[in-house]
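The structure under discussion is supplied below as structure tokens; questions concerning it will follow.
Omission of a single protein chain aside, the complex is shown with its protein chains in their original locations.
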Amino acid sequence: MKAKIAVFPGSFDPITIGHVDIVKRALPLFDKIIVAIGINSQKKSLYSLKHRMDCLNLVFKDMPEVETDFYEGLTINYCKQKSASYILRGIRSASDFEYEKTIAHLNNAMDEEVETILILSKPELSSISSTIVREIIKGKGEVSKFVPKEVLTSLYDFEV
Amino acid sequence: MKAKIAVFPGSFDPITIGHVDIVKRALPLFDKIIVAIGINSQKKSLYSLKHRMDCLNLVFKDMPEVETDFYEGLTINYCKQKSASYILRGIRSASDFEYEKTIAHLNNAMDEEVETILILSKPELSSISSTIVREIIKGKGEVSKFVPKEVLTSLYDFEV
Amino acid sequence: MKAKIAVFPGSFDPITIGHVDIVKRALPLFDKIIVAIGINSQKKSLYSLKHRMDCLNLVFKDMPEVETDFYEGLTINYCKQKSASYILRGIRSASDFEYEKTIAHLNNAMDEEVETILILSKPELSSISSTIVREIIKGKGEVSKFVPKEVLTSLYDFEV
Amino acid sequence: MKAKIAVFPGSFDPITIGHVDIVKRALPLFDKIIVAIGINSQKKSLYSLKHRMDCLNLVFKDMPEVETDFYEGLTINYCKQKSASYILRGIRSASDFEYEKTIAHLNNAMDEEVETILILSKPELSSISSTIVREIIKGKGEVSKFVPKEVLTSLYDFEV
Amino acid sequence: MKAKIAVFPGSFDPITIGHVDIVKRALPLFDKIIVAIGINSQKKSLYSLKHRMDCLNLVFKDMPEVETDFYEGLTINYCKQKSASYILRGIRSASDFEYEKTIAHLNNAMDEEVETILILSKPELSSISSTIVREIIKGKGEVSKFVPKEVLTSLYDFEV
Partner (left out) sequence: MKAKIAVFPGSFDPITIGHVDIVKRALPLFDKIIVAIGINSQKKSLYSLKHRMDCLNLVFKDMPEVETDFYEGLTINYCKQKSASYILRGIRSASDFEYEKTIAHLNNAMDEEVETILILSKPELSSISSTIVREIIKGKGEVSKFVPKEVLTSLYDFEV
């Protein structure tokens, strides 16, 4: 039987407890989940690729079925390269949904073999996003409720 | 390792090619999918429970990993009774999404062990629903593009 | 050159100034608009078919390019019977849109020759619907701002 | 200075902890909040008016600024009768929003003096609605997380 | 009794008649409304902070309960500094709603004491936004219907 591999793509700028929750809940469904940073040379990130990879490695170090990685180009091509038949995505709101639908339909048009699996954010996590966390950090606010404790200090270090 | 069992609940009044597509695409993820008619005594169906079960049995007769069934009461209780850890749902639109979110959050509040997995309808199937098929049948229209060929004749027989 | 005929379908229970505005604005685009009551034997209307047809006739009596009618069965079949290549619809909100999209896609799947044309309600009319007008009338409220003046009295007559 | 009175209208069939949370959070803004059951003779309720009023009275008995009541006809007329300048509503989702917008705009068209004030449900309460609670009760499920503890027993008593 | 103070935050680039309408309608609810420009060093504004403050001062000069101000950092921190227990926001559409929900939930997670109060734009004002006004001004169009007359000339002066 073919291994069930899912790619969980994102910019993870920075990773939030919302991301971690999706990975944990999806884990029993797959043999391996690859949490992968998609590099977008046109979008400026707050944290460096190195910093974001360090955070992923810290957060998932005790979950052997989770691999961390980064890639350039299309997610669908990266999936094929990693023999992943699934793309895993969390959704929080109707506007997330419209976006995911467009991306999933296009991935499907390019390669029918890769299936997108959507998991709903828990209600209490549905307002957390990397965008929001970045805004709070820039405004010197408190984000300890929104990011994994392993990476909390490093996020502020960066700001200094 | 625990078997991965998903319940795919619905009224299937009648089953459409949209339902069949979701089951086929989700099948590689699970060891078994139970396609189950939820009986709602307060909602009048166009087709009898017997007729709908016959349709399900016809449509899925060559897929050994698919089981068909019906149940009364809450879906979440039925899942526990069948040792199913997943509820499978297809979504077509943003309004479907709002509905699924509410149901999934409530199921989660009642039992954290059962996870809802959402799969997007393919674009060309995204306008097909049992409601629409019923309207066309009542208007004596042509539904052969929207329902599995195994059940097509029986749907009109019923109407006579 | 083929005449450009559009069907403007609805239950018109009762007709509102929102309906009239859509017809007036669309009129320059078409040679004829048929304002047609779709009869739905399963949905109970507040006003009788006769009453609703009388209202349509009163409201459009001075617009020679507007025809009034009623029909049973599918709108798409009625269009073919009337040689109409267009279905005209007004939309007010995102939820209207989702509904119209589903109907338009299905009509298209059944007959590629009939095209749905959408026109946006004006902002000040976007909260008016037959449903809302019925609720106000049942609650003995004032609807003179929401329905054509030609039919206003008859709507309350009905209620007595 | 004129007293700030708000009407919080609903069917409260049954009241949920979501309703109670909105009232508590809005209370500091107003001098009085009237929690009022709108009687809709065309919509069948699960609980009797008497039962629903008893629940409201129990739940709000220790909040002197909260009055309970019921009314027939339009909410806007009831507001005028009670000298209330505000309608208070909780919103949970984008589809709630579309509904509230329509109602608020119409109330405004009928009486410019009455203003609708919207308060967002807390994330963890955003999946709770009377509709959902009724479904769970009919399915013999557990609703203690969703309704005020003062009324919990009576909801099941009713079911027997 | 504690004074009821609300902050009405925005970029006001430029202020529109939609903003003014929200403030006027909300005024009876509060003892003071602080219309406050949030400075976002990463988002380039069309008008300078000085110009925007001058506009606010002109527009609200005859409303003694309205204060104008600007702030850096998080809105929630600014509220605490001003002893404001409320954030006031106008909403026009379902997509506005999703945005406001996310922000309100996060503000709530950071400080339970500050409540967000939403008021719906009037239908005829629901298409007006600062973004749209800026586009029209850049395109040399006419915006006198969309901005307060006190500031109209200065907006074009700026453009020259």
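Going in written order, the chains are labelled A, B, C, D and E, and every chain counts its residues from 1.
Following the convention adopted for this analysis, a contact is a pair of C-beta atoms (placed from the backbone, for glycine too) under 8 Å apart; a residue touches a chain by one contact, two chains touch by 3 or more.
Here the structure is a predicted model, which means the values were calculated and not measured.
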* Considering the entire complex, write down the shown chains that touch the omitted one. => A, B, C, E
* Asked: If the hidden chain were put back, which of C:45, C:77 or C:108 would touch it?
  -> C:108
* Structure fact -> In the full complex, subunit A touches the hidden chain through residues 42, 73-74, 76-77, 94-95, 98, 101-102, 105-106, 109-110
* Asked: Can you name the residues of subunit E that touch the chain not displayed here?
  -> 93-95, 126-129, 132, 135-136, 138-142, 145-146
* Asked: In the whole complex, what residues of subunit C lie against the chain that is missing from view?
  -> 4, 25, 28-29, 85-86, 91, 94, 97-98, 100-101, 104-105, 108, 115-120, 122-123
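Just so we're on the same page, only the chains that are shown with their structure count from here on.
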* Compute the centre of every chain as the mean of its C-alpha atoms, then state which one is farthest from the centre of subunit D. => A
* **Approximate Å spacing (C-alpha centroids) for the pair subunit B, subunit C** => 34
* subunit B-subunit E separation of Cα centroids, rounded to whole Å -> 47
* Two or more partner chains touched - positions in subunit E -> 94, 98, 101, 105, 123
* Write out all the pairs of touching chains, ordered by chain label. => A-B, A-D, A-E, B-C, B-D, C-D, C-E, D-E
